[in-house]
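A single protein chain has been omitted from the complex, and every remaining protein chain is retained in its original position.
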C-alpha cells in the first residue's frame, strides 16, 4: 500500500485551532504540512508562537501572500471572520478548502450579513458545504469548500437533528444551555480572558444574541423541514477545553424519552465519533477531552412531556480542528477517522 | 451602647459550612463561639481541621453530647441530613436553632420522607420556618427553629418567587439550569470530588432527581398559590464557590421582560443583599464571591413570549453560612447585615 | 469615642491592587474614599471596571489631574513604575503617601536606575521609608512617604531578616524559590496571562533577572549588616492569589534549625500578622488566602548544616493592599490591624 501524501497549508496558524491542527496532523499518516501563515508573526518559527510544537519539523510562518499555493492540495483557514471570503476566492479552484471561521457556514447570504456584516464571496457561498460529517457526509465527500461548523452548533445539532427530522419534539420550544471552556474565545489578548477574570467563576454571555444562533437554526430548520428558532445561552467557565450542552425539549406526538433515544441510537450506530450512552450514564466533558468524540444521552424530565438531552464535545477537536480533519479525510477519500482516532485524555 | 453577646454552638463544625460560619462569626460583633462539635475529630483543636483558622481563639472540638448547652443561646447545625431531627429535639426550648441541613426545610413530612427517608421529629417540623429572609422575614424574627435554605433553592427562589406571586409566568414550564462550585458537595472523601476528577470539566448530575427539587417546588408553589413542579438540572464545575442559575420561563398574561424586572426591582429595592442589575448587565459568580449578595437580571429570549433569568450567589455564604447568620441576626433582633456586609472578593 | 475619618485617594484604581484596596477600605472604620483615578477609564463608574464593587458608594473614576487634593489626607498610588515619581512630587507635602509601585522602594537611586530606568524624584527618595511594618515600624509611623514592599520581597524578608540580623546563616548562599499566583502580574491584557496559557501549568520566569531582586537584597543586606546577593527564581502558577517562598539556607556558627525557629518566634511573638508555625506544620497559601497573615516555618534539610524555610502570604493582601493599609494605620496613629484583621478564606 502506498500512502497518499496531502500537501497542506494552514492560514492563521498562530491561534488555538491552528495549534490543534498542527498537533493532530503530526499524527496523520497522509499529512504533509507545507505552509503556515500568521500575518503578525511572519518570519518567525512556529516554536516561537507554540513552544510545545518545537518537535514538529515545519517551515517558518509566512504571510498569506508569500505562500506558493502551487504545491498545496488542501487549505485549512483559521482566520477571523470577515477575512476569509477574499482569501478563499483567490485560491486556485484545484485546492480543497476547509474554513474554520463562520464565513462559509450560512447558506443564506442575507442571514450572514445580518449577523456578521458584508459577505464578500456570495458566489462561492453557493458551493460551500456545511461540514458536519454525520449529517452531510455525501456532500462533503464531493465538496471543494467546506464551512467547518462552530463548536456550540456541533454540540447542539448532532443530538437534535435526528430528533427534529423524526418530528419527535416541538420545534419552537427548544431551550439550549451551553457551557464552554475558554479556548473557544481564542487567543486574543482581552481582559475578559485573563486567568484572574475567568478562574473560580462562571457567567452567561451573548444572551439572546450569540452569533452561533443562526448556524444552529439553519441546520435544525433543515432537519425539521421548517423554519425554527431556538433559545440558546452560552456560558464561559474555568476550563481550557470542552463544551457541555444541556438541551430542554418538549415531546410531541406521544413520543417518549425512549423513542428519542432509540432514534439517536439507530441514527448513530455506525458513526465512529458519536456515542449514545447507555441507561442513565451522564456525559461529562472529561470523557471526551482531547478526542473527536461526541457523547449524548437523553433523560426524562420531572415535568411531564419533556426530555433533557445532554451532549459533550471537546470544542477544539470535534468542535474545530478534529472535525476539520474529519472533513479533509472525507474530501480526500481517506478513512474518515485517519489521524483522529485517539482516545480521550483523563486526567 | 452595650453590645449584646450571643453564645453560639456550631454542630458539625469540621466541614466547609462550619469553616465559613467560624470565619464570618469572627467578624460578628455580637458573636461568642462557645462550643464546636465534630464527632470523629473530637478532642482536636480547630486548627487541626482548619489550619487557616488558627488565628481565632476557640475551644477544642467536642462530641455533641459533651457540650454544655446551658451556656448556649444559638445553635448552628451543620450535620448530615437525617441526624439533625433527634439532636434538635433534645435541645432546651430556650435555644434558637438554625439548621443548615435539609432536615427542617420541607414542611410536609411525607414529602420529606419521600426524598430523604424517615422524619424523626414531625412535631418540631410544624414549628420550623424556612429561613429565606427576603421572603419570610417576619416569621423568621419570631422563630425558634429555622431550616436554612439549600444553596440551589436560594439562587432559584429569590428571582422566581416575586414573579410567580404576580402571576407573570407559566407555572408548569419553568426550566432551571444551575451550575455549582465543588464546595457544595461538602468535604467528604469521595472519588468524584478529587481534584483530578473535577478540574478541566463539567457534567450534570442528579438529572430529574436532585434532592433540592422538593424544596424549590415547595417555595415556588407557595409563591404561586398553587402546586407546581419544575425542571431542575444541577451541574458540577471546577471552582470552589459559586452558583449560577439560568432560568428559562414563559411569559403569561401579556407580561414583558420589563414587567418582570420592574416587579423584582420593586420587591427588592430595600433588600441589603439582593441587587437587580441594570440594563443588560450580566451576573457573574465572581461578582458575589465570598459575599452574601444575590445578583439577578432578566433578559429577553430569542423565542417570543419567553424570558431568561440569571441569578448568582456564593453557595457557602448566601447559599449557606452567610444566610444562616442573616437568620440569626433576625432571630436575635440585630441589624440584619451585622457581620455579613463584606464586599465581594475579586480576583 | 469619636472615630477619626481619613480622606483617601487611590491613584490607578482599575487594577487588582486597586480593587483590593477598595474592598478592604470598605471594611475600615476610619476610611473615607474620596477620589479614584484611572486615566483610560476616567468618567466611568467604578462598577464598570469592577462590577463586584457596585455595592460600595464611590465617586466616578477621574484623571489624576482632576482630583481635588485639598480634601485628601492619604494617597495610595497603584500606578505603573516610572509614573509615580512626578505625581508624588506634585502632591501637597501635607498628604501622606503610600506607593504600591517599586518607585520609592530602593533607597539607592543608582540601583533603582539600573533596574528600572531614570529616577525622577531623587530628593523625595531620601525621605521615603520602605514600608515593612514588622521591620521598620517606628520609621513608618513618622513617615510621610512609604514605598510599599513588593509581594515576593515581603514573603522573603519577613523570614530572613531576623535570621540574618542574628548572623545565623551564610549570607552568600541563600537560594529562594518562589511560586506566585497570576494576580501578581496585574490586569494587563497580555497573552501570557490568558487563562489558557496559565491553567494546568507552571514555569519559571525572570530567571536571574527579576526586578524584585534588588529590593530583596537591599533589605537583607541591611539586616545582615553587609552587602549580599541572593539567588531568586520566581514561578508563575495557576491560581489567582498567593505566594509560597521556599528558602534554602546554610547554617553558620553552629546554629541549628531550632535556633533559627526560636529567633523567629521571639522576634514575631507579638506581631499581629506573623505566625511562626509549631513543630512541622506546613505553611500553605490556602491558610493565608485573603488575609494579611504571613505564615513561616523552618525545617531540617536532608543535607547537614542546612535548613529550609517556608513562608506564605496572599500577594494582594500582605503582599500589596493589606500591607498598604497596615502602613496607613501606622502613619495615621490607628491600631495597626484596623480593617485588615479578617481571617483567611477557605475553601
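Observations, loosely collected:
Labels for the chains are A, B and C, by order of writing; each one numbers its residues from 1.
Here is the rule we go by: a contact is a pair of C-beta atoms (placed from the backbone, for glycine too) under 8 Å apart; a residue touches a chain by one contact, two chains touch by 3 or more.
Source: prediction; values computed, not measured.
Although it is left out of the displayed model, the omitted chain contacts the following shown chains in the full complex: A, B, C.
One of C:133, C:162 or C:242 touches the chain omitted from the figure, and that residue is C:242. Across A:96, A:287 or A:302, the single residue that touches the chain missing here is A:287. Remark: the residues of chain C touching the chain excluded from display are 172-173, 175, 177, 179, 181, 196-197, 199-205, 207-209, 213, 229-233, 235, 237-242, 244, 246, 248, 280, 282-286, 289, 299-303, 306, 308, 310, 312, 347.
Contact between chain B and the unshown chain involves residues 16, 182-183, 187, 189-191, 193-200, 238-240. On the side of chain A, the interface with the absent chain consists of residues 16, 19, 22-23, 26-27, 50-56, 183, 199-200, 240-241, 275, 281, 284, 286-291, 293, 316, 342-347, using the contact rule stated above.
Throughout what follows, only the chains that are shown with their structure count from here on.
Chain centres here are means of the Cα atoms, and by that rule the chain farthest away from chain A is C. Per-chain CA centroids place chain B at a distance of 36 Å from chain C. Multi-chain contact residues of chain A, defined as those touching 2 or more other chains: 196-197, 199-200, 238-240.
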